[in-house]
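One protein chain omitted, others in place.
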Amino acid sequence: MLELKGVSKHFTSTKAVDDVSVTIDDGQMVGIIGRSGAGKSTLLRMINRLADPTAGEIRFGGQDVATIKGRQLLNWRSECAMIFQQFNLVGRLDVITNVLTGRIYHHGFASSMLKLYSPAERAFAVHALDRLTMAHTAMQRADTLSGGQQQRVAIARALVQEPKILLADEPIASLDPLNAKVVMDALRTINREDKITVVCNLHTLDTARKYCDRVIGMAAGKVVFDGPASDLTLEAARAIYGADLGDFTEEMTSTDLDALGRPPAAAIGTAVDGQQLAS
Amino acid sequence: MAPVRTLSALTEADIAATRSANPDAFGNSRKSLLIYAAWASVFVYLAFAFIYFDFGRIFEPSENAQRLLRAMFRWEDMETWQYANIYRGIAETLAMAFLGTFLASLVALVVGFLAARNIVRFGLFRHTVRRILDVFRGIDQLVWALVFVRAVGLGPLAGVLAIFISDIGTLSKLYSEAIENIDRKQVEGIRSTGAGPVRTIRFGILPQVLPVFLSQSLYFLESNTRSATSLGIVGAGGIGMIIIERFRATLYDQVVFVVINVLILVAIIDWVSKKIRMKFIGEVGE
Partner (left out) sequence: MAVTTTPLTETGHPQDPVSIYEKHRTDLQRAKLGQNILFLLLFFGMLIFSIVTSQFYPERLAQAASRVFEYFGTIMPNLQWDLLFEGRDEQGRAVEGSLTFWYTDLDKYLSLIWETILMAITATLLGTAGALALCFAGSRNLMKNSWIYFFARRFMEICRGVPEILIALIFVFAFGIGPLAGILAVAIHTAGALGKLFAEVNENVSRRPIDGIRGVGGNWFEQMRYGVLPQVLPNFVSYGLLRFEINVRASSIIGFVGAGGIGQELNRVISFYSDDRVLAVLVLVVITVTLIDLLSERLRLYFIGKEQL
């Protein structure tokens, strides 16, 4: 169970994250939504300590990971896998080595410097790639792959960490709709079948609604919505996105292919009853 | 096949099966073999070199070495150190570097044009000039210094000549390359106003190349200040001769002091040169 208690991140003049308290049970798939700058990314990065909180506790498995250091911190990071918007793979290394880097924590200095991975780890990595249908690219350089392929390799890297929790920081923001679907499907499969908690930052409402059990909405560093996806009404969405536009519909942010079948949304700037709003 | 979720769920049989299906992923590819071979040959070479060049001697430091090490850190009788000579030597080194670079730049200004493809069309002449410059460059500055010390005696004159000759080689080549890389349109513009060859050079070419010339010469001034110290060690004047003198007199602590001063001098020159660059060339270099 992941517990955030009063977590804040203050910069000199701004509060990127302001007193967030949230409890996430094991096995949940949570989507965090909000506009750019709402604090989603900062919050996620504080969980695995790529950024340090200025206040608050982050408890997982009885430990306050907000304050741990050294080997303990590295251990936590190995148990808490993260995938990134820009994939963060090592471009010039091949795919299989990229996936194997997920096992780095379990190696001593010499064996990680010399890339001495055991055959069991290698087989495990191949299996992970296979689950993402990327096993055939194992010997290719990572930067020769498309965005969607790279993200799947990143997910394979997360899998070989045998993580207890998987964080995804805008995993589909740089992907086209088809690849986005593949990646989100993979995340949901991992959540359902491997029983791993998944927390994703998303910037489309329909993705959140479609894939996540629970949605947390953030605005200006605070949590303004926390509930099941079904509770996410248009009113709530407006509060999260601070939409002052008269007509705000989900389709405006949708990258979902299924949305193509629905009638087109009203243009931004005109209300449904035909009144012209300020542009 | 059910997906493998944990490392422990893998069986030996499974590992073997995966291995035979994906041999390259297990580090047996030709590429990784070549890489291992390359690294192995590096280590084999180093082992050979350690023996061939008798590296073991490092671990048996002689009497001398111990004396040296001790003296480097214990500075004694600092009043007797004859600071005047040291700073005179530094001034001499600076003078050598400055004069040598300046004179070489003057000559390169002329020779650079002679070696540029767009100025001198006559190939044979240009190539001869280039070969002579290559010889000047090819012989190291220190070697020139040795030769000039033999020819004109110990002292800074030999040093200036060494810097002068070797830099004529390098600077002329660099200047001629700058001239060859100019923007033709500017030259055409001047020519079309009816200017003769000299005026064309003066107004069409020089404004483009002078900043590059200045930049190169400044770079070499810095570099020459550093190398002028080495020239002194073979007798061509400057602080290097003071270093040798003190070294031969076993005054190692003074040698360390002088070297520190040289390092500071080089840092100052780097700073001054950066200021000059920003002012006259508008460069924001490092």
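Order of writing sets the labels: A and B. Residues in every chain begin at 1.
By our rule, a contact is a pair of C-beta atoms (placed from the backbone, for glycine too) under 8 Å apart; a residue touches a chain by one contact, two chains touch by 3 or more.
Keep in mind that what you see is a predicted model, and the values were worked out from it rather than measured.
K.L.:
For the full complex, which residue in B:L10, B:L154 or B:V266 touches the chain that was left out?
P.N.:
B:V266
K.L.:
Out of A:V30, A:L89 or A:L232, which touches the unshown chain?
P.N.:
From the options A:V30, A:L89 or A:L232, the contact with the absent chain belongs to A:L89.
K.L.:
May I ask which residue of B:I132, B:L157 or B:I190 touches the chain that does not appear here?
P.N.:
Going through B:I132, B:L157 or B:I190 one by one, B:L157 is the residue touching the chain not shown.
K.L.:
Even though one chain is hidden, which residues of chain A still touch it in the full complex?
P.N.:
The list for chain A reads 48, 50, 74-79, 81-82, 84, 86-93, 101-102, 104-105, 109, 112-113, 154, 157, 161.
K.L.:
In the complete complex, the non-displayed chain touches which residues of chain B?
P.N.:
Spelled out for chain B, the touching residues are 31, 35, 38, 42, 45-46, 49, 52-55, 57-58, 61-62, 64-65, 68, 91-92, 94-96, 98-99, 102, 134-135, 138-140, 142-143, 146-148, 150-152, 155-157, 159-161, 226-227, 229-230, 233-234, 237, 240, 243-244, 247, 259, 262-263, 266, 286.
The rule we apply is simple: only the chains that are shown with their structure count from here on.
K.L.:
Provide the residue numbers of chain A that touch chain B in the complex, in ascending order.
P.N.:
96, 115, 119-128, 130-131, 135, 138-139, 160, 162, 193-194
K.L.:
So in the complex, which bits of chain B are touching chain A?
P.N.:
On the chain B side, the touching residues are 3-7, 10, 14-15, 18-19, 21-22, 24-27, 29.
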